[in-house]
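Yeah, one chain of the complex is gone here, protein chain that is, but the others are all in their spots.
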Amino acid sequence: MELLLVSVLNGLLYGMLLFMLASGLTLIFSIMGVLNFAHASLYMLGAYFAYEISRRVGFWVALVIAPLLCGLLGALIETYGLRKAHRHGHVAELLFTFGLAFIVEKLVLMVWGPTAVPYRVPPELDFTLFSVYGTHVSAYRGFILLISAAMFAAIWLLLTRTRMGFVIQASLSHPDMVASLGHNVPRVFTTVFAGGAALAGLAGVIGGNYLVTEPAMAFSMGPIVFVVVVFGGLGSLAGCFIASLIMGFVQTFAVVLDISPADLLARLGVAVTPATPLAEVLRVPLPRIGPFLPFLLMVFMLLVRPRGLLGTRDT
Amino acid sequence: MSGATIRRRGGARRTWWGSWAWFSALGLAVLLPWIIFDWRHGRHDGFAVALLTQTAIMSVFALSYNMLSGQSGLLSFGHAVFLGLPAYVTIHVMNAIAAGHLWIPEELLPLVGGISGLLFAALFGYPTTRQRATAFAMITFGIGELVTAAATMFQGFFGGEGGVTADRALNTSLLGLSYEPAIEVYYLALAWTVIAVVLMRLLARTPLGRMAEACRDNHERVRFLGYDPHGIRFCQFALSGFFAGIAGALYAMTYEIVTYDAVGATLSGNALFMTFIGGVGVFWGPIVGAVLVVIMQSWVGLVSNAWQIYVGVLFIAMVMYAPGGLAGLIVLHGPVWQEGRIQALLLSYARVALPGLLAVLGFVALVELGSSVMLGEHEKGAVRLFGGALDPASPWLWGGGAALLLIGGSIARRQGRALAARWALIAEGTSAG
Partner (left out) sequence: MTPALALRDVHKSFGATRIIQGVSLEIRRGERHAIIGPNGAGKTTLFNLISGRLPVSSGVIALNGRPIQNRSPQKIRRLGLTRSFQIISFFHRLSVLDNLRCALLWPLGYRVAFWRLLDRERRLNQAAEEWLERLALTARRDVQAGALSYAEQRALEIGLTVAGGAEVVLLDEPTAGMDRGEADRTTALIREITQGKTLVMVEHDMNVVFGLADRISVLVYGHLIASGAPGDVRGDPAVQEAYLGAEAA
């Protein structure tokens, strides 16, 4: 019971972080048609910026400034990079973001070194909020939930109450129509890209100290976010949200449930011996399959339902 | 007369010129170990031979990648899977041969890799090639991650963190070679590279190769000509796996160890870099890319920690300004060259190249300064720049680098526009336009 509760909480937190990244990515992908490989790089930069700022000025300043920096960076990337690459088509854009992700990783490696930096939870939030069954839940986890909730409310308001929000919503479902309606498409693109980048930066700020801030963080997070976007379906923020939570739970529960297919078979009365075919595969416990599961789910989803969970269009 | 007709008229000449280039490249590859010879010790230069072997392997790998990206318009982000898995198979086969369970001539081991690559590519490719475009890119990416994750999970086949090792001196050579010296492996790799290159070149001229290109251009129309695009993509994917598998077997034989790096994203990314830097539109483009990337990795990597940044920047520059890659740029100049108009452009080129070179120098200086400052901080590494000991904290160096980059860059940019205008003027009369 205790395990379940804590895992649900952890899964929720991880899912929220994923959604913060995936929502931006899915907006960018749906509207601009660009699968942004560099999205997780902005998440990483957000964490590193926050680390530098909080080291010098303080966490609360970092919480505001770092996402803004990432947003600015996103706007620059869109205006001076993507737009130029777009002249050569979507493949060029995809390759551009791929190259960018590669360079950012190497730059981070160069600037901050190969090991994790000591980006820590601010002391103001470093206390136990409450305890369940003897497990302490830190205030920072509550804070992450709070921030994510606030952010989702803000996005929702922006999308439903502002003119730009309407245009973005329209582009989500009918990408071709928006251009013909005479809206300033480049500005929509820049806004969406910068907004997504800022969100990714925010995820970096609050996720960097909750998880870890290291040069490999983009590369370990990026693929999972891809999976979420594909799984949730193109053009659907709701699908993206559900997929984020599913992935969050899958990842968390896979770590705590120490069973293997062989154990399940044993319950059914089938004993797995070293002589059984695929014995090794069957004996791998779930925690070790953990990193494997999201990709399995994604490949499976793309094969049976290429539009994803709630997607409105084919990828 | 239209430009394109001229292009074809030059066809005969170009074929002659083309085979001349192929043979001289091959001659160079054969002779290089003897040109770069360690006379003092009377043996081959180990570094050079290693570099050449790697170039050969990567050329096959990049060409097999281009069967997808260039010919079929399929962007794979997990191509290393079809080098890595066959490499694992090969290394297990090598161990089985060494243990006496199997007898396969050492010269034919690349065929083992190729066939296993074909099988793996057929297995993964059947569902994958149902998709195209972005969905294909994402599935291949997912498969790459999947296999990498599997490689860390299943000890039996993948050997865990340490990988699987073998000894390539198997004593099954048909030529009586031991394959202990690296140079023997190099020539074996070179021979198989030639075979693979010739086969891939021919493959592009078969009905399958042509239909793959047709699918790339217009996958829907293909159906109304009687073909199933999925079938075409599948065949092309499987055959691409065959050649990647040959590269994988050579990889296993050369390094005698295969770890999960061989299936990993870095190698998949390298396939992409080599192919697109070299050029997807020209058959030999990926070879140029492979040579360049291997050189950057090994030579630049010796003196600089930032070589990957240079590769990345070069890649992005290519994607943004020369989508045809280096080979595309070279081919573009063919007609102008043939009609003897290249002189008219030389001055314009010099005007771009000089400030451009300064900008590159400035950029390199900045990156290297940054790298040495950071390394100094993290690893207490020695600070050496451009052959001399310099103080990387000196604002003069930073300022100089930045000035070079900015001034050189802006001049090169302006001259670049002038060059483009001049090029358009000259190319108008030739087929390059």
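A and B label the chains in the order they appear, each numbered from 1.
Everything that follows uses one rule, which is that a contact is a pair of C-beta atoms (placed from the backbone, for glycine too) under 8 Å apart; a residue touches a chain by one contact, two chains touch by 3 or more.
As the structure is a computational prediction, the values presented were derived from the model and not from experiment.
Student: Counting the whole assembly, list the visible chains that the omitted chain makes contact with.
Tutor: Hidden chain, whole complex, touched shown chains: B.
Student: Which of these, B:G42, B:G100, B:G176 or B:P207, touches the one chain of the complex that we don't see?
Tutor: B:P207
Student: Specify the residue from the set B:S24, B:Q155, B:N171 or B:N218 that touches the hidden chain.
Tutor: Within the whole complex, the residue contacting the unshown chain is B:N218.
Student: Touching the left-out chain: which of B:L52, B:L188, B:I232 or B:L405?
Tutor: B:I232
Student: At which residues does chain B meet the chain that is not included here?
Tutor: 2, 4-5, 7-8, 11, 202-203, 205-211, 213-214, 216-218, 220-228, 231-232, 235, 239
Simple rule for what comes next: only the chains that are shown with their structure count from here on.
Student: Calculate how many whole Å lie between the centre of chain A and the centre of chain B, each centre taken as the average of the chain's C-alpha atoms.
Tutor: Taking the mean C-alpha position of each chain, the two centres sit 31 Å apart.
Student: Of all residues in chain A, which touch chain B in the complex?
Tutor: Residues 33, 35, 81, 84-85, 88, 90-92, 94-96, 98-100, 102-103, 106-107, 110-114, 219, 223, 226-227, 230, 280-281, 284, 288-289, 291-292, 295-296, 298-299, 302-303, 306, 314-315 of chain A touch chain B in their complex.
Student: Given the complex with chain A, which residues does chain B contribute to the contact?
Tutor: 75, 77, 127, 130-131, 133-135, 137-139, 141-143, 145-146, 149-150, 152-157, 265, 269, 272-273, 276, 305-306, 308-309, 312-313, 315-316, 319-320, 323, 370-371, 374, 377-378
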